[in-house]
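Yeah, one chain of the complex is gone here, protein chain that is, but the others are all in their spots.
On to subunit A.
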């Protein structure tokens, strides 16, 4: 009688352990707490394991929309010093029935972010062997940042070119006005003392006003 009662008490955990150890539906989990947190690393103990099991139960609840999952549905075995272990999830209806691998994978992927945050770890430091980490969405910009900087630089260059060209044009205009003002005085003077031939450089010749009439066109 006593033996039967004892067997009944100890059988479930033993069966549970067998379920966990031999199953195909289990996942190996590895935590690298010291790598992830450095000096702030916490000790891995039973309470932490409790937290893990409860987060997984939470993940299963969210995935299947059934509020029936409890911590007893998550079985853990092969606990090592590395802080790695294997877990399986049992069905809520039948404790000997395991939830298939794909379902568990989906549940974990959906809630990986929450599971990571519960342990202050990341995809690199809290690994589920066989479940690839979900990649974050690439940042999509409305305007690429490089185009903005390019626009600024090109705008500055254009302003610079225009400003410099305008200053050259205005300088030339001023010089022309000054030259026009002065040249009326000395254009007509023929250099009498120097070689008359030195003015032959200008092929157009020299209009000597001293020898001209006042009016170029004779009046009627």
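Definition applied: a residue touches a chain if its C-beta (ideal position, glycine included) is under 8 Å from a C-beta of that chain, and two chains touch if they have at least 3 such contacts; residues count from 1.
In this section, contacts and distances are computed from a predicted model.
*Asks:* Looking at UniProt, which of "Carboxypeptidase O", "AP-1 complex subunit gamma", "AP-3 complex subunit delta-1" or "Transporter" names the chain we cannot see?
*Replies:* UniProt lists the chain that is not shown as "Transporter".
*Asks:* For a quick check of understanding: of A:54, A:84 or A:103, which residue touches the chain that isn't displayed?
*Replies:* Checking the options A:54, A:84 or A:103, the one contacting the hidden chain is A:84.
*Asks:* Based on the whole complex, identify which of A:30, A:62 or A:109 touches the chain you can't see.
*Replies:* A:30
*Asks:* Which listed residue (A:6, A:154 or A:182) would be found touching the missing chain in the intact complex?
*Replies:* Of all options in A:6, A:154 or A:182, contact with the hidden chain holds for A:154.
*Asks:* Contacts of subunit A with the missing chain: which residues?
*Replies:* 30, 32-35, 80-84, 132, 135, 137-138, 145-150, 153-154, 157-158, 160-161, 164-165, 168, 172, 195-197, 200, 205-206
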